[in-house]
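Notes follow once the structure below has been shown.
Excluded from the complex is one protein chain; the other protein chains are retained at their positions.
Think of it as A, B and C in the order they're written, each chain with its own count starting at 1.
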Amino acid sequence: MTVDAHTARDAELVQLLTPEGERLEHPDYPLSLSDQQLRELYRDLVLVRALDVESVALTRRGELGLWPSLLGQEAAQIGSGRALGPGDMVFPTYREHAVAYCRGLPWLNILRLFRGVNHAGWDPKEFGFHLYTIVIGSQTLHATGYAMGMQHDARTIAEQGETAVGDATLAYFGDGATSQGDVNEAFVFAAVYNAPIVFFCQNNQWAISEPLERQTRIPLYRRAQGFGFPGVRVDGNDVLACLAVTRRALDRARTGEGPSLIEAFTYRMGAHTTTDDPTRYRHSDELEAWKLKDPIARVKAYLSRTGLANKAFFEEVDVQVAEAAVELRAACLALPDPPPEAMFQHVYAAPHRLLQEEQAAYETYLAGFHD
Amino acid sequence: MTVDAHTARDAELVQLLTPEGERLEHPDYPLSLSDQQLRELYRDLVLVRALDVESVALTRRGELGLWPSLLGQEAAQIGSGRALGPGDMVFPTYREHAVAYCRGLPWLNILRLFRGVNHAGWDPKEFGFHLYTIVIGSQTLHATGYAMGMQHDARTIAEQGETAVGDATLAYFGDGATSQGDVNEAFVFAAVYNAPIVFFCQNNQWAISEPLERQTRIPLYRRAQGFGFPGVRVDGNDVLACLAVTRRALDRARTGEGPSLIEAFTYRMGAHTTTDDPTRYRHSDELEAWKLKDPIARVKAYLSRTGLANKAFFEEVDVQVAEAAVELRAACLALPDPPPEAMFQHVYAAPHRLLQEEQAAYETYLAGFHD
Amino acid sequence: MTEVTAPQAPSREVGAQTLTLAKALNAGLRRAMEDDPKVVLMGEDIGKLGGVFRVTDGLQRDFGEGRVIDTPLAESGIVGTAIGMALRGYRPVCEIQFDGFVFPAADQIITQLAKMRLRSLGSVNLPVVVRIPCGGGIGAVEHHSESPEAYFAHTAGLRVVACSNPVDAYWMIQQAIACPDPVIFFEPKRRYWDKALVDPDVPAAPMGDALVVREGTDATLLAYGPMVKTCLEAAEADDRSLEVVDLRSLSPLDTEVLYASVRKTGRCVVVHEAPVFGGLGGEIAARITEACFYHLEAPVLRVGGFATPYPASRLEDHYLPDLDRILDAVDRTCAW
Partner (left out) sequence: MTEVTAPQAPSREVGAQTLTLAKALNAGLRRAMEDDPKVVLMGEDIGKLGGVFRVTDGLQRDFGEGRVIDTPLAESGIVGTAIGMALRGYRPVCEIQFDGFVFPAADQIITQLAKMRLRSLGSVNLPVVVRIPCGGGIGAVEHHSESPEAYFAHTAGLRVVACSNPVDAYWMIQQAIACPDPVIFFEPKRRYWDKALVDPDVPAAPMGDALVVREGTDATLLAYGPMVKTCLEAAEADDRSLEVVDLRSLSPLDTEVLYASVRKTGRCVVVHEAPVFGGLGGEIAARITEACFYHLEAPVLRVGGFATPYPASRLEDHYLPDLDRILDAVDRTCAW
């Protein structure tokens, strides 16, 4: 399905944990984590998968309108998400549920969106996690502008003789998105202003039904070269590598070294969304091959083999995530529908003559039914 | 003004004729031209410069609304323009007057546009030269689509067992244009479909008042690497190099090797257009330095030194171009204004109820003045 | 949607068939492609997947990847390269996956597609069709339920049409493809599953014509696309004699048909899903008022979306014009 240049065993692929759970060292990406941290990464991965599975189930039950599953992309998201600092700002697509989780955004907020209760509705400032962006690629420009703002803030602080904390933005997008003008303009702006931003492309091999070769004929991480900043391909199913590579890219951004592009080489194990039918366009053998590279299995194998975690730990995690899923379901079912007047709220910050008039007329109209 | 990475003496710059008129050989770009061909290139260069100068003068006299001068870019345009075959298709910006000339488009047609008689008005099919495109970058997508069409034609012909002539498109754009989403999307489409297209970027160092560093921090020809096709930087003031490099790129396109990018490294010697005032934003020493690299002087030096042309030839050319300029002026002054009803013509190919109605009403209105 | 095996029909051989609106479009596209080898389809996921609404189902299989082109994910690129293909002599039909995704292509549509013929003084035609599934009512997330027709209707150089039923879908898509001018073709996505008998031997009216789809004497309901059915239902549900006109062509308007209806009824309500403010309803109301001033018993009223972005789907039933809101407007116009 994918073009030749895109096999996962690319010499340039950064990998710290093989699919078999073997720990590798990489000269550019040293990573030392405590046992506890490693176990927590495992817990993260298992938890987000469980919540994702539950969200799919809720959709099948008709509780959500649609769900874009992150199945298979847990490591890419947890790895990069756990590299973030509190002052950093994330600009997600519509699939970064695990990054949202890393930023402390309650999963229920995402369910609200896909249930149609609102269009996103959380406060990006509270979580350092911007609103989901559905139109492909648009958020990369917002992220770049935000990074330009961070840079300007830092300069202003420096001019006042104080030391600025180096914050950075992390912009997520898919392989399909790399074809959009906006994404390439974001590359231009980020490069020209040397903005503190990391572009994180989850190459899950598919944009709905279109394989990677409809978007590019060379590996995507090389796109960055054309704009004058570094690009790196990381095993997107390797949570350690994703963590290390993202950390380093964020560090670069924080210290004034400018933008970089990360291509997390992974696979969309599920349908594009719950309304999609991938059997129409892709072969199951591709899926089977990728199953062997599961992002969670390798961490479990590593933890088991090295004795960093035992059966009790794994069971404890399983119980915990099962409970979390049950809780999520209950919370989802309890979500109230918005009242009609919600339609008129939040469009403008200042009073708006027309909208007030329309709302008043609508209320009169509704009142007519009670007469 | 320009960033470090952009000095013209780049090791990767293809040059076949030095500013001093010395002929160089390049292993990848052999070029053998007859004496006659060399002299004709000189004639082309001198002629288009003269017509350009005349067009500026016409603007100063109020005969044109505006003129984007090609001064300094003669070699880039004549070199690339003379590389074209009859079946090729050019997609210009608003500055490719010399390419238009190579394609046989009478200069007067361009004057019509800048006089405001029409918006372009020639038949692209007749000249293999598309309409001028003023919105930056848009034409690169048209060119790519056209190339996709050529490719499809060739495949259809091949399926019928016949041999297709390899035609190609040549898309012009400026350094500023490389920041536009459309241009990058054109790169994506061209690469993905391996379309027979050559992207010809005249890097004249300026986009109105913005120096190259506002668009890129690396040489522009390297942009192509990010999309997976070759990019090359050529001395844009060297007509021989521009010819050889464009020929080779067109050949690649014709023979199924797909797209390539040429960055012609040159300089906008004049104002952006006649309404611009470059003294507000650039230093005259930059201009002085580039004067030494004049595209015409080096050809003249070469022809003189090698004895390929003598004084009589140069004088003959001067007389010829002076006459052409006088003719152009006369033709411009004789251009009639379009009649009011021209407003309603050519918008739609098929009859259009509303427009007919509006035209009728307008005619009635005009008739009222005669009463 | 159920799967069908080729031939997808109705072709001239197969004769009349009951088809959904989506299948009727598919059949119309198929017929246009059979009739003219220069017709090509371009868009995201239109190949193997057959488009997210399956409108192009089976066409890549039958006409090949050269004529049913899965494109990179870039709408400006789709329309921009379609223009180039048209310049080369093709008749591209672009699919925009959802209404809200047409805006990245706005520049190519408004500045290039619409204006190139004039720019060339008629030496260039751009027979490009841009298909846009539009409107709400399917419980979708943001950007999947919009009605952007007013933007294109205000853009001189384009023709804008909207089909409302399978028969028109089948014929109008073919007419749009045959048209030498660029056509923005709106498809009412929540009507994709509506069915009707489509006869390949009985052509529908030209796409430029408005049609009276229900006769009445008390008031005129003007609608297009998804709202035609809603208006017909409202008319059925009401005791008054309501005439319903399907505009079909939004730009240019077939004004004579509208004027004739309003001159007869003296009252008019225009209905569309797009926000009322700046929507097509204003244009229609202004024109009708000018042309039928002394026939109007009441001002032309408008029912449409509010001055807000399309709301979250749990609110869309409040937002979308429905029978009650339409008949409320009829009440108001009759009581004027």
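Heads up, the rule we're going with is that a contact is a pair of C-beta atoms (placed from the backbone, for glycine too) under 8 Å apart; a residue touches a chain by one contact, two chains touch by 3 or more.
Being a predicted model, the structure only gives us computed values, none of them experimental.
Colleague: Considering the complete complex, identify which of B:Tyr29, B:Tyr42, B:Phe114 or B:Trp290 is in touch with the unshown chain.
Modeller: B:Phe114
Colleague: Would you mind spotting which of A:Leu47, A:Met150, A:Val232 or A:Ala309 touches the chain that isn't drawn?
Modeller: Final answer for the missing-chain contact: A:Met150.
Colleague: Pick from A:Val188, A:Ala207 or A:Ile296: which residue touches the chain that isn't shown?
Modeller: In the complete complex, the chain left out is touched by residue A:Val188.
Colleague: So which bits of chain B touch the chain we can't see?
Modeller: Against the left-out chain, chain B lists 65-66, 94, 113-119, 134-136, 176-177, 179-182, 207-210, 214-215, 275, 280-281, 337-338, 340, 342-344, 347, 352, 354-355, 358-359, 362, 365, 368-369.
Colleague: For chain C, enumerate the residues touching the unshown chain of the complex.
Modeller: Touching the chain left out of view, chain C contributes residues 76, 100, 103-104, 106-107, 110-111, 114-115, 118-119, 142-143, 150-151, 153-157, 251-252, 274-275, 277-287, 289-290, 293, 298-302, 306-309, 336.
Colleague: For chain A, which residues touch the unseen chain?
Modeller: Interface with the chain not displayed, on the chain A side: 118-126, 130-131, 133, 135, 138, 140-150, 152-153, 155-156, 181-182, 185-186, 188-189, 192, 345-350, 352-355.
FYI, only the chains that are shown with their structure count from here on.
Colleague: Decide which interface, B-C or A-C, involves more C-beta pairs in contact, and give its chain pair.
Modeller: When the contacts at A-C and B-C are counted, B-C has more.
Colleague: With chain centres defined as C-alpha means, what is the inter-centre distance between chain A and chain B in Å?
Modeller: Here chain A and chain B have centroids separated by 44 Å.
Colleague: Let me have the rounded angstrom distance from the C-alpha centre of chain B over to the C-alpha centre of chain C, please.
Modeller: One centre to the other, that is 40 Å.
Colleague: Could you check chain A for residues that touch two or more other chains and list them?
Modeller: 179-182, 214-215
Colleague: Of all residues in chain C, which are in touch with two or more distinct other chains?
Modeller: Within chain C, residues 71-72, 74, 76-77, 104 contact more than one other chain.
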